[in-house]
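Only one protein chain is missing from this complex, and each of the others stays in its spot.
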Amino acid sequence: MINKHVSSAAEAVRDVFDGATVMVSGFGEAGSPIELIHALIDQGATDLTVVSNNTGSGEVGLAALLKAGRVSKVICSFPRTANSTVFPDLYRSGKTELELVPQGTLAERIRAGGAGIPGFYTPAAVGTPLADGKESRQFDGQEYILEHGLKADFALIKGQVADTHGNVIYNKTARNFGPPMAMAANVSIVQAIQVVEPGEIDPEVVVTPGIFVDRVVEIANPVHESVLVAEGVSYP
Amino acid sequence: MINKHVSSAAEAVRDVFDGATVMVSGFGEAGSPIELIHALIDQGATDLTVVSNNTGSGEVGLAALLKAGRVSKVICSFPRTANSTVFPDLYRSGKTELELVPQGTLAERIRAGGAGIPGFYTPAAVGTPLADGKESRQFDGQEYILEHGLKADFALIKGQVADTHGNVIYNKTARNFGPPMAMAANVSIVQAIQVVEPGEIDPEVVVTPGIFVDRVVEIANPVHESVLVAEGVSYP
Amino acid sequence: MSEQTQISGWTREEMAKRLAQDIHNGSYVNLGIGIPELVAKYVPEGRTLIYHTENGLLGMGPSPETGSGDPELINAGKRQVTANPGAAFFHHADSFAMIRGGHIDLCVLGAMQVSKNGDLANWSTGAPDAIPAVGGAMDLVAGVKSVYVITQHCTKHGEPKLVESCTFPLTGCKVIDRIYTDLAVIDVTDKGFQLVELSPGIDFDYVQSKTGAEILQIPNT
Partner (left out) sequence: MSEQTQISGWTREEMAKRLAQDIHNGSYVNLGIGIPELVAKYVPEGRTLIYHTENGLLGMGPSPETGSGDPELINAGKRQVTANPGAAFFHHADSFAMIRGGHIDLCVLGAMQVSKNGDLANWSTGAPDAIPAVGGAMDLVAGVKSVYVITQHCTKHGEPKLVESCTFPLTGCKVIDRIYTDLAVIDVTDKGFQLVELSPGIDFDYVQSKTGAEILQIPNT
């Protein structure tokens, strides 16, 4: 009997430890596991390194985790939003470090981390400031830089439907970073609108196979970040 | 209007040229695009480099292409079967060259080729004869070897259902090398049991997005390699 | 009124329309945020393009009708979109495999500066207090087959955006193929900027005067 179903978001993030590296899925609000992030704020872990494409909106979700002072470093491709000053303030005051990574390099570094590939060469960022200090070499007369696989202690991911073996399907463009992050984290935690029994997801359409997922929690009615931001909510 | 549907296997492989590198999907008979291979035999292109996990069974499909003397080199992980002497005879007589690649390295080299990654590091084969002559380096105290992305001029792939935009879904373990090969070839050709209109495949379950596919051909009742071998068929 | 203000060139809409004429039927296209997005409105009749948005969708359609959208069906600009028949969803690693692997035919981007050898700067002014943010621009310019820039010819302050060499931090080196501005269509060639077409009512000397590097005239044939 295998059952990865846990009873609550709080239970799902119980063992995130101070200093952990945490990957957080989402591109904007699509795929952002906001209930898991809020549970992590409540749980209290601090000095986190967060790997995520963005840094959140308003003062909820990822922005709230940052605002609570729990994040010492973000690895990110686009830490700016029109409606949040949380990260900019932390960055300018030197409280949160930023490792800026081109979006495709970020996605591939995460996949590589999950696939046991410690390094790979990419043409992205060659000749730009983001290549500073990086090894480069030529293949077939073209220049590439060496990038390193990225792993994490935990991943917080938003899915649509998960089964108790950890198989996951996603909703539209909410898929984004979920599948590679599930691969790259030691403990991958998925919140889904529905948790079902094994066999209820067709094996042909599984996007993230259960081997990459450690815990699933049902959040039947997830809040939308944009709604909370419009309402001026500040978590907690 | 976009329509990648071509009328026949012969039409689909019309422009495979002498000296081309051709990726061929399949693991054993599962996913082997046998009608496309037979059309390629009829078409006559020769001096081919074939990238495939195996070298075929009996004297049909890939084994028949080899037997017809069209293949000067195979890049392959497991070129032995219980019921074929075609490749062993060619190899021993020096007529066909073999580049032996561990199966996972082969899959990843193909994906890398398709993903614009010219090189990556893998732990597989370190310290074995298959690492001879390859660059190695350490990451975190572990040794890895450098492997190169692999591309092809053509890929011959067996799918289950394809639409006229080139989106493809597969049947069970016939999926195997199809998706990475579709990415890595300049011209990717898919035979499917059914070719449907755009919109008939749910965008959530597409396995190979149409951008990776150039031609689809409907082969409604593909033959099974094992049946042909049992019947002693020798193509053509 | 000075002579300057009478010279208008193409509007943003006309620039987008002009660019749209140059995209082949069946192309896979990634449109950046801003003016590039306008291009989709002007694709000539009879041509079908397939739009890629790097957050994980091929076959992106127009904005949904008000109230019918899904906050998890968005484009790279984080605005709600739709999915056309024949669309496919995929994850970010696969999406950038499409980009880096050269599978996207064309990408259209805005620019802060483009140099005569095709370097692009479009992500940072390099100001010390700016929050650096790059997104997918560096991957796009490095991987997509053809990269077009669509931009006003000069900055709001009248400074040339087409320059000898970029002073802002680069997005990519030797990556731009063609530039569409309010004044002209200009190719980036081995010899530098090459005029392709002037906006109606704009003469060559005027374009050259607004450009920070030499532009080669269309050769007489």
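Quick notes
Letters A, B and C name the chains as they come in the text, with residue numbers starting at 1 for each one.
Going forward, contacts are C-beta pairs under 8 Å (C-beta built on N, C-alpha and C of every residue); 3 or more make two chains touch, one makes a residue touch a chain.
Everything quoted here is computed from the prediction, not taken from an experiment.
For the omitted chain, the shown partners it touches in the full complex are A, B. Contact with the undisplayed chain is limited, among A:31, A:61, A:79 or A:114, to A:114.
Annotation: of A:96, A:167 or A:191, A:167 touches the absent chain (contact as defined above).
Among the residues B:33, B:58, B:79 or B:166, only B:79 touches the chain that is left out of the figure. Contact between chain A and the absent chain runs through residues 1-2, 111, 113-117, 163-165, 167, 183, 197-199, 203-204, 206, 209-212. Where chain B meets the omitted chain, the residues involved are 27-31, 53, 77-80, 87-88, 91-92, 98, 100-108, 110-111, 122-130, 170-180, 207, 224, 226.
Operating definition for what follows: only the chains that are shown with their structure count from here on.
Among the chain pairings, A-C comes first (most C-beta pairs in contact). For the pair chain A and chain C, the distance between C-alpha centroids works out to 29 Å.
Counting partner chains per residue, chain B has residues 115-117, 204 touching two or more of them. Those residues of chain C in touch with two or more other chains are numbered 57, 83, 89-90, 96-97, 99-100, 142-143.
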